[in-house]
Structures are given as C-alpha cells and as structure tokens.
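What you see is the complex with one protein chain gone and the rest in place.
Each chain carries a letter (A, B and C) given by its place in the written order, and its residues are counted from 1.
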Amino acid sequence: MPGRREFLNTLMRGGILAALGLLSGAVIFRSRDGKSCSYGFDCSGCSRSKSCMLPAALEARQTVWQLDMTKCIQCGRCATNCVMSPSAVKCTHAFAMCGYCDLCGGYFKPGTKILTTAAENQLCPTNALKRKFIEDPFFEYTIDEELCIGCGKCVKGCGAFGNGSLQLQVRHDRCKNCNECSIARNCPSQAFTRVPANKPSLMRGLGKERPGTAAKKGGVDA
Amino acid sequence: MKIGKSPLNTIKFLENVSLGSAVFAMVFCVLIIVNYIQIKRADPLNTPAMTMLIEKLQNDPANDQLRQEIRTLDLLARKAFFTAQWQVRTGGYLLFISILILASCIKTIELIRVKLPEEPTGKPVLFWETTLLKRKWLVYSGTGLVVLTLLLAWLTHNDLGNTGSREPGAGSRYPGTGNRDTVSRMQDARSRIPHPASVTSSADSNTVEETSYPSWKEVKANFPCFRGPGSIGVTERSGIPTSWDGKSGKNIKWKTAIPLPGNNSPVIWNDRIYLSGANESKREVYCLDALTGKIIWTSTVDKIPGEPSQVPGVSKETGLAAPSLATEGRRVYAIFANGDLIALDMDGNKVWAKNLGMPANHYGHSSSLILYRDILIVQYDQRSGPAVMGLSGKTGEQVWKTPRNVKISWASPSLVNTGKRMELLLAAEPCVASYDPLTGKELWKLDCISGEVGPSLAYANLIVYSVNEYSTLSAIRTGENPKVIWENNEFLSDVPSPVANDDFLFLVTSYGTAVCYDATVGTKYWEHDFGTPVYSSPMLAEGKFYIMDKKGLMHIIKAGKDFSQISECQLGEGSFCTPAFTNGHIFLRADKHLYCIGK
Amino acid sequence: MKQKIFIIAGLLLLIAVIGIMFTDLFSGKKQEQTNPYDYKMGEIRKTDSNQTAYTELLTIKPALVEIHAIVNGDGDRIYVAGKNGLEIYKGDGKPDGNFSFEGVASCMAIDKRGKIFIGIQDHVEVFDQIGKPAGKWKSVSPESILTSIAVSNSCVYVADAGKKIVYRYDLNGRLINRIGEKDPQKNVPGFIIPSPYFDLALGKKGELWIANTGRHSLEQFSDEGVLNSAWGEASMAIDGFCGCCNPSHFAFLHDGSFVTSEKGIERVKIYSPKGEFTCIVAPPSAFTEGTRGLDLAVDSKDRIIVLDPERKQVRIFVKK
Partner (left out) sequence: MYIVRCTSFFLLFLLLPLVTLPIQRFPKPEFETNYTQPSTQIPVPRAELLAYLDVLVLLVALALVSWLVLKKRSRLWVFAMSVFSLAYFGFYREGCVCSIGSIQNVSLALFDHSFVLPLTVLLFFLLPLVFTLFFGRTFCAAVCPFGAIQDLVAFKPQSLGSRLNTVLGIIPYLYLGLAVLFAATGTDFIICRYDPFVGIFRFNASFGMFLFTGILLLSGVFIARPYCRFLCPYGVLLNWTSRFSRRHLTITPKECIQCRLCENSCPYDAIDFPVTDKSPESRPLMVKKMMMLTVLVPFLVLIFGYTGSRMQDTLAGVDYRVKLAKEVMALSKMQDAKAGSREPGAGSRKQVQDDSFEIKAYKASGKTESQVYSEASAVLKKFYLGGWLFGGFTGLVIAMLIAGRMLPVYRKDYVTNKGRCFSCARCTDYCPIKS
C-alpha cells in the first residue's frame, strides 16, 4: 500500500515537473506574431518575424512603464492615480525643442498681461516650473522635480501654444515599476505601455528627429 | 536585559511597552485619517478664493494690493499642500515604527513566556460520526449550490449588462419576444456578430412597441429599403466579403429559390429579409431568415379593394414586382405594378392594403418605397396626375399628397439629412426636387434632368447627384438656393443609380462602363469598361464599390483616385437586383434565387 | 465564547476585504471624471461671434498628399503647392491644371510673368506656367528651412527659418543682400524664430513686411535692411498674437489691411494698416484643434483664401 502510494506520488511529481517544463517551454520558445520583438525593435521590418523561434524569454528585456505623449490628453490622472504620492510621472523638458519663449503657454496663466514670475501669473499649481531670463528675448524653463506633481497642466499649455517641449514622462528613479501600473489601468487613452528597460524614454524632440517628423507635417513644423 | 530579574517582570515591561505603542499607533492612525480627509475635502491648490482673486485681478490689473494678496495666499496654499503631504508621510513612518515595536514586543513575550503545552481537552472526536454528518451537510449544500448557480446563471445574464455585448454585433433578434429559451439565446450570442447592427438592446425593444417608429440611427443600422438607409447606395456595415464563387459554393452561406420572379432588391430588418415576387396571376411577399435562408412566411397579396382586373402592360426588364419593399421594423410595405399597396406585420399578417389606381406607365411602375419615421412615402410619377404621397404606416391613411408637374419616372426616392433637416429627394424630367418628408411641402427644385429617368439620386456632403441617359450628370449643392456646381455628360446611365461619398462620385453606365469623379469638382479620376451591361445599382460599402452586372458577376472596386479592382466574383446566375448588406454578409437576388454571401 | 467573538470579528473583516475586492472589480463604477488640475482651454478658444465678419464661401479639396503653400495668381487663379506637386484652381473652385515635381514645397510665389517660385526645404526651384522647370537655385545652406517667398518687380525675397534671416535675390537667383540681421546700431533686433514659421509678404506699395514670430510682431524693412516700423503684441486675447511663433502667416488686403493666421489658438484675423485689430475672419472653432500652417492668400475681390493643411482643404472666405 505505501509503496503504491509512493509510486503514484513520484508519478504525479514527474507529471507536474513535465507540465511546468512544458509551460516554460511554451513561454520561452514560441513564434512571435510579428508585432514586437524583445530587442525592442519593430518586427515588421525584420526578416525573421513570424518564423522567429528564438527563445523569447531568454533575450527578453525587463520592461518598464512609459507614457506615450502622442496619445496623452492631459486628464490629470497621472497625478492622482499613481501608487506613489507624489506621482512618479513628472513633467520633463526636452530642452532641444524649446523655443525659449517670452510668453510661454506652459508657464503663464491665460490672460496674463505682465510677464513676470509672480504667483498670480503662474499656471503651475506647485511652482515647479521655473523661468529664468537668459538674454533678450530668451527665457529658460526648468522643472523642479521635487515640486512637480505630474498634473500635466503646463504640458497642455505648451502643447497647445508651443511646440510641445514640455512632456509628461515616467521618472524611472521614482517609479516602482509595478507589475501592473495603476495609472495605466486608469489612463483613458491607453497611453501607458511597457517599453524595454534599456530604452526607457518615449520622449520626442531630444535631437534625433527632423523637425516635423514628429508631427508629420512635412518639414514645416517643430 | 537589566530590567526585572525574573522573566515575569520582563513580560510586564514588554506588555507596558506594547500597550504604549498600541496607543501611539492608534493615535497616529486617527491623525493620518483626519489629515487625509482634510486634504480630500479642501485641496489647497484649488481654492475657490484663489480663483476669485485671480479673476478680480484680470479685471483690475493695476491693483497692487490684490496682487500682494494673491501671492500671500498662493504661498500659504502651497505650503499647506506640501505640509499635508509631509505630515502623512511622517505619520506613516511613525505609525509603522509603533506597530513594529508592538509586534516585536508581543513576539518576544510569546518567546519568553514558558509555553506549557496545552492539556488536550476532551476525547479525540469520533471521526466517522462527524464525517457522516458532514457528508449529509455536503450533499444539501451541494444541491443548494447547484440551484443557486442556476439561479445566478439566469439572473446575471441581465439584458442591461448585456448592452455591451449586444452593441458590437446586433440588437435583439426578435423585438418584443423575450421568452425564448436560454440555449438558443446563447447561440445568438455566438452568431450575433455577423448580424445587422441594430442598436436596440432588449431593454429598448420593450419600449419599441410604444414608439411607432425607429430612431434614424436604428434605421441606419439596418437595410430598410432599396439601396440601403436613405436609399442613397451607401451602407455602413462592415466585414463585407470580397470573394465568393457561386459555382464552387465558396463563401455562399445559403441560397434559396424565390417562388415568383421580381426585380426588387432584398431589404433587411434585424435578421429577416423581405422581398416580393409576382406573375400575371399572383403577387406574394416573402420573409426569410437571414441566418438560414429559410422562408419564414409567405403572404399572398389579394382581395385588395379597388384592385384592377387587368394585368398592367410592363416591359420584360421591369416586370410586375420591380419596386423594392420598405420596412421600419414594425411593418413591411410592398407595392406592385398594378398599384396594389400592402402593409404586413412582421409575421406576415395584413395590416392594411389599398390600390393606388393602375399607374399609367409604359414600362411598369418601379419606384421603390421608403419610410420616414412611420410615414410611407410613395413616388407615383405616372402619366396622369403624377404625385408623391405620404401615408400613415399604421393605418394607410393619406397624411399628405403633393402633385408633381413631371413626366413618368422610374427612379426611387431618397431620404437625406442635410444637417438642418431631413429632405426627400426625387428625380423626374424636368427636375430634381426636394420635399419635407413630414408634410410633403416642396423645399426646392432645380431643372437639370430630362428624358425617361431611371437612375435614382446619389447624395453626399450636401451635394445631390442626378444623372440620366441623353441628359447630363449634375452635381447640385442643396440648400435654399440649390445650384449646379459641376456637370458632365461624357458618361451617363440609363438604369443604375450613381453613388457618392465625400470624395468620389461613382457611376456605372447601363452598358457597363464604370467612371469615378471627384465629388466636389468633378474631375474624372478613371474609367473602366466591364464589357457586360449593368442594371443593378452599385453600392458603396467599406470604401469599396460593389457592382453587379447582368450576368451575375460582382465587380468590387476600391473607392480611390486610381482604378483598383479588388476582385470579381461570379454568382453563376444573372441578376438585375441591387445587393443588400449586413455585417459580414451580402444578400444577392438573382433571377431565381436569393443568395447569402458570407462566411 | 471569547474565541467565538474573535473568529466572528476576524471573519467579518475578511469578508469585508473580499467584498471590497468584488464590488470594486465588478461594480463598473465610473472613474473620477474631474481633473483638479484642469487647464480650461475652451474659454480661450471662444470668440465673440459679432466680431466674425467673414463667412466661408467655398471649399476646394486638392488631390495632393500634403498641402503647404497657397498663392493667388493672375486671373484670380489659386495655386496650391504641397508634397510632390502643384494644383491650379479657378476662382470658383474648378480645377485648372496641375503639375508635379520632386520634394515637399513649403512656400511659393508667382511673379508678374507667371513664373512660379517654389521653396523646397533648402532651395528654390522655378517653374513656368505649365510646370516646365525654369531653374533650380542652389541650396542656401544645409540648415536652411525656407518658409516664405515673395517676388517684386526686381527681386525675390526668401525667408529662411533655419538661418533666421531673409535673403534678397535678383530674379535669376543671385543673392543681393540679407535682411534682418541683428544690428544694434541700426536698431534691428534680429529675428527670433523658435519653430519653422517665418512669413514675409509685400504690402500695398511693394514694401517688405516680415513676421518676427518669436517677438509676435510684424516688421517692415527696406530693401537695404533698415527697420522702418513694427507692430504686434503678445497676448492670448483676440487682439494679440499668442503662442510659440505667431502670426504664422499673413497677407494683405487691397486697402493695406493685414490678414493674419495663427497656430496654437487657430484663428484668422484682420488688422488695420496701422496694426489695430479689426475683425475675425475665421474663429478657432472653424479649424481642427492642432492645425498648424494656415497659409493665406487674397484675391482681387478681397476674398481671403485659407489653406487648411489639417483638413487638406483650400477654404475661401468672403465678407458677410
């Protein structure tokens, strides 16, 4: 009796081990659907897409969450829905794009008459966007990350009146990289995606693209 | 540890510490909650006071005192915001530390306390006695569970929560009949998607009985008349097949023989197809199941008051049942070449019928019916007393009748929304005219067409297109002062109607040449000769033109600036009729059969 | 007894946890729809309809893939240039010819004899009326982004947003001089061009006006580069120019009034020859949000022709 039981046990153990192995195999070795590739490249141009049977998990990058600004509608949920408070999403400035405007749509409240840094003129609720005079007529705008709460107010202003150099981004030194990002779940435009950890940014205008390509306006845009 | 020499003293001490830390934790817990509620209730960054002050300043920009006030308030607000955050965080750390102390104290007490193994109390329980009892209990609760589950299955499948699943596919299969067994409803769930997308959920279909007409949206989700909603040759249905073969049966879901001949095209409401047929002695209306192709009912049209005794003289190509039917989901309406007009309910029972008087028409009456709300509109452009009339769908009573000063027309009326109003558009020599579908009042007319008008109108983007052989193709901007914005007479159609969208006007001549123009300015993009005559009207679905030629060959062409044929599909049987569409399916009436194309 | 209470208490709490999870998952409650940090842009985009003095008469839909530049030629023919081609329309919107070329045209001008000057990225190409190439000027510099061309009787003015300068060429493409270089002595402040919107146009008397978009002003220069006058105010209000680089385009009516277009808050407005706000041609609501590059032209009947690259339309506005 105990012998038979032991044998059955061993059999089951072997079975479970095999099942686990099968499962891992299914996850590791599998054909890709040609949509994405763990190299972080788009598979569409890759000659091995579809038939590619490389062990996906072995070469798979860790992924992190990032926000695709092209989809963002600045609803403010990044500020309120992050498990961290203040949010790990913060405004990030692509300096390479900035127009150094005197009248910055991301900085000034609408209707501001006298362009000074006084409180009544500032759009940012926490005074996190700093304005500094460089030389006539240029101003530098920087972000105090400690103060920024990721509300996206300036991002909306910059996008509407400027060239969109102020962008919301997940700051990976603050992000806990939750398995399922709570902002992603609540993002109305599904703008949060998993990106390879070695390419954690989805910012545009960092000096790698031609003006206009980002907005697809054919060379007459920034 | 120095405090206390005996473990008893240590325990006492630890107990006091844990009590203290418990109180501490409690206090912090309350404080944090209070703080949290405070932040929730009044967001310091968004005070109405601040907004008010700023508004004031915008009206009074010179007020420096106000400015100062704002700055102070702003500073305070931001301070409050960050302090509250700091408080919550610090409070949290303190709470955590106190709980940590509490836990470690209790754990230490547990460790120190000499554990006297508990005296096992009582006898070991009699296993089988309780087990048998438990098994009985298990049986009862198991049965209860099954019953509960079944109940849950009935209850959770509520139709309100169901709207989501219904929407993508289709509405309730049978409006007004809710009591169908669940199993077949599940089958519905699976076969839902390819069916006509009606927006009604069951919840709606209960109210459907009260309103006597469907919403325009609902109409648009069906295929209620000749050339689709509004009768303009455009359908919004999707997943339309692009390849089939009548010979091999590829993608032919079913085909059903239609007993009597007729050149009317199928119309569809939900999952039922309606068409008619007639010969010298008999006139019939058929209802088919779109799923299976089975004829659900056949209704014979006879014993109609005022029915003429003689058979009208018609051309072979028109036949005795050329006008397509119309339906609004409450009733089905059919008209025949002898002027018989009948309304049937959805189960084929006669609601009302009348004869409009034998039309004086040398080829045979062929203007199809159309409905606006519950008004049945009949274009009755015959030799003597041409008119357009609106009849009550419920009773058949005449609601309005507008005489027309036109020649005989074989075209069918179209119903379009011009943004401001619904307009009923009719074409006949000498004019294209627009009427208010509710009152029959003439809104505008424009003389631009001549001859024996066969093709109906096309409409898109506030432009109406009219065409007739030996006349011209005209693009007319609608409005109070309609105006021909471009015209052309290179290619003209005798029978098939044109079709348009915002970008293109598409035309096929009866001898089989397809032409595509820019819709706004009339630049010709391309022309293509099929080599076979075409009598059926082209339809525009999913950016593709579907043109059936007389031999039953469907030409599918991409709506684009360049000619690009997607496919050609053979039915294996000649056809004069215009196709009808549901999601994923085309219904084609050929000489003898009705075909359902789809997967 | 005491044990029972503990069990019940623990169970109740556990059930509470499961209950919370269950209801939260399946309740289908709507998510928070208020944004405490909302930037209410709608208010800024609203305009007083009484100020709108124009109405849209006609819309032309060019067949080009992208459209970027518009010019009114003689006989009130409308020339539309864009990616790889040019189309010509009659004043009533009927097509009147087209031809194609390589590249994305960003600006265009036509001289009295009907020669068409097209700015493509960093150089100018010249075509005759039927599209026959009549010259290709050499690239100004690889960084150049040509954004506007104007032709007078004797010379061609070309605005280069990349180099932030205006070049004056003779009709054969020989550079005569540069206009608008920063020169404190001559009191020329220099152009501030934060993004490739940099328009110029010739006024009623043939005088050269250039949009200094970074400063939100329109400046009038002599051919020698002397700054004669300037006007313009940065403001989100209707009478000012707002945003990154506005006015993005401008043109002249026959009485010397300015027609200006903006991005950010998409609007087309008219200013008097002195630079006072007169009226609105098209309010922001007439455009798709995010439209950029509304090029302008005015025909002999003072109809205002607006190129809408977002909707890919040429829209003609007339006085109400």
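List of remarks:
Note that in this section contacts are C-beta pairs under 8 Å (C-beta built on N, C-alpha and C of every residue); 3 or more make two chains touch, one makes a residue touch a chain.
Computed from a prediction, not measured in an experiment: that's the story for all the values here.
Under the touch definition stated at the start, the shown chains contacted by the missing one in the entire complex are A, B, C.
Within the set B:438, B:485 or B:566, the residue that contacts the chain not displayed is B:438.
Along chain A, the points of touch with the absent chain fall at residues 9-10, 12-13, 16-17, 20, 23-24, 26-28, 30-33, 35-36, 38, 47-48, 56-58, 60-64, 71, 73, 75, 77, 83-85, 92-98, 100, 134-135, 138, 140, 142, 169, 171-180, 182, 185, 188-190, 194, 197-198, 200-201, 203, 205-211, 213, 222. Counting over the whole complex, chain B has residues 29, 36, 89, 92-93, 96, 103, 106-107, 115, 117-118, 120, 124-128, 131-132, 134-135, 137-138, 142, 145-146, 149-150, 152-154, 156-157, 161-165, 167-169, 182, 186, 189-190, 192-193, 197, 199, 215-217, 236, 238, 417, 420-422, 436, 438 touching the chain that is not drawn.
Although one chain is not displayed, chain C still touches it through residues 3, 6-7, 9-14, 16-18, 20-21, 24-26, 28, 30-31, 33, 35, 142-143, 145, 161-164, 192, 194-196.
One rule holds for everything that comes next: only the chains that are shown with their structure count from here on.
Two chains share more touching C-beta pairs than any other pair, namely A-C. Measuring from the averaged C-alpha position of chain A to that of chain C gives a distance of 30 Å.
Chain geometry summary: the mean Cα position of chain B and that of chain C are 39 Å apart.
Chain A and chain B have Cα centroids separated by 36 Å.
For chain A, the set of residues touching two or more other chains reads 111, 113, 125. Among the residues of chain C, those in touch with two or more other chains are 36-37. Note for the complex: chain A touches chain B at residues 85-86, 109, 111, 113-114, 118-120, 125-127, 147. Those residues of chain B that touch chain C in the shared complex are 43, 45-46, 485-486, 503, 518, 520-523, 561. By the touch rule above, chain B contacts chain A in their complex via residues 45-46, 53-54, 57-58, 61, 67, 70-71, 74-75, 78, 81-82, 85, 88.
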